[in-house]
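Complex shown without one protein chain; remaining protein chains in place.
Presenting chain A:
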Amino acid sequence: MTATQTQTVQGSTLRQQVLVLYLATSALDARVVGWSRYDGTGASSPTTGDSDEPPYESGVEALQDGWRLIQASQLIPPYPGHEYDMSFLKHEFFFEKLVDIAG
């Protein structure tokens, strides 16, 4: 990163909000089954167990509301011998919004 770029970042008033959606299948238009939020503006403090209704019904609905998709989970075959094990939610999608806190 150049000195000029560093200065630009430090002087920026843009902050990132992050939304994580867990979907019913690996498709982005699948139904939301879980959700988490993190607010880089400091304006809110989302936390565990704070709501029973998801902010969106699907991943695509979040896109339509201006969230930008930045990561989706890879599809990884089960390890041999562990085909029937259950663990973490598999279909995790990360979204971001940039918010200008100067306004």
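What we mean here is this: a residue touches a chain if its C-beta (ideal position, glycine included) is under 8 Å from a C-beta of that chain, and two chains touch if they have at least 3 such contacts; residues count from 1.
Rule of thumb we're sticking to: contacts and distances are computed from a predicted model.
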Field: Absent chain [UniProt protein name; select from "Acetyl-CoA acetyltransferase", "NarG-like domain-containing protein", "ABC transporter substrate-binding protein" or "Phytanoyl-CoA dioxygenase (PhyH)"]
entry: "Phytanoyl-CoA dioxygenase (PhyH)"
Task: Provide the residue numbers of chain A that touch the chain removed from this figure.
output: 20, 22-25, 30, 32-37, 46-52, 54, 84-91
